[in-house]
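Here the complex is missing a single protein chain, while all its other protein chains stay put.
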Amino acid sequence: MNDQRILDRLVELGIELPPPPAPVAAYLPCVVHGSLAFVAGQIAMSDGVVLHPGALGDQVSLDEGVDAARRAALQALSALRETLGGSFERLERILQVTVFVASTSGFVEHPKVANGASELLAEILGETGRHARGAVGVSSLPLGAPVELLMTAAVGAA
Amino acid sequence: MNDQRILDRLVELGIELPPPPAPVAAYLPCVVHGSLAFVAGQIAMSDGVVLHPGALGDQVSLDEGVDAARRAALQALSALRETLGGSFERLERILQVTVFVASTSGFVEHPKVANGASELLAEILGETGRHARGAVGVSSLPLGAPVELLMTAAVGAA
Partner (left out) sequence: MNDQRILDRLVELGIELPPPPAPVAAYLPCVVHGSLAFVAGQIAMSDGVVLHPGALGDQVSLDEGVDAARRAALQALSALRETLGGSFERLERILQVTVFVASTSGFVEHPKVANGASELLAEILGETGRHARGAVGVSSLPLGAPVELLMTAAVGAA
């Protein structure tokens, strides 16, 4: 995709792309091999702290869960862009997104939470952003995050 | 694989392929890129309602869990066939199946539940249906479903 067109679209939507996640010791924010890119699990952070900590069905409201999923998707895009050399030029398609939602046993609205991510990707990337998706409820997530998002994308040659 | 041979095999097994899942707004039932197909998470539905709602180790029996996994795998095959143009002709191999089982903390028989999906795929597709698998217990699933299944497959050129 044209990098500038996506940056323009972000401005149009009033969305700021967060800085790419800092590399950590034990694994990488994103690995590209051939035409596939695997983005590491993203939990929504804001100013260095976890956004809306807790579980859906308990302390975290549906709106907060949606917001966390949306933010995690943005971070995944940022990690992907950084790994692709600081540009979306090579991005061809978002293939798969898995949204893990920290949830009580009675929670049933995982799709609404995950839509925070899916709708954002479609808003920014159009057809390129439409993906296969899984949404499941988990008992807990790193740092008490309400959502963790994994993304796989198709990329063109370097 | 030969589409008619698989349809014949389904008749032989007395299995009806469910209609492909309706496309939803925010994501796609299946995305194909190159030689890979990613099927979105399937929860077993019957006549528009969730089959056997609840958790394993609680309201849902092992047999019901197996049935839900089997049905979810059938739905995944149906979504895949639809996306491949209404035929299994391009299907080369089921690569990976991940089975998320809504479970209490004490439940340990996730492999038996997941076998509902794995054995069905082998029955219908033979060697082509044998896959790598993950089976994990989760706190809750969309609409209160007992099982959600993700599938990745290898496909030939269009």
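Which chain is which? They are A and B, in the order written, and residues in each are numbered from 1.
Rule of thumb we're sticking to: a contact is a pair of C-beta atoms (placed from the backbone, for glycine too) under 8 Å apart; a residue touches a chain by one contact, two chains touch by 3 or more.
Predicted model, so just to flag it, every value in this text is computed and none were measured.
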{"item": "Residue of A:14, A:34 or A:48 in touch with the missing chain, whole complex considered", "value": "A:34"}
{"item": "Footprint left on subunit A by the chain that the document does not show", "value": "25-31, 33-34, 36, 38-41, 55, 98, 100, 102, 104-105, 138-144, 148, 150"}
{"item": "Interface with the undisplayed chain - residues on subunit B", "value": "35-36, 57, 92-93, 95-98, 102-111, 114-115, 118-119, 122, 130-139, 152, 154"}
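Keep this in mind: only the chains that are shown with their structure count from here on.
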{"item": "Rounded Å distance, subunit A centre to subunit B centre (Cα mean)", "value": "25"}
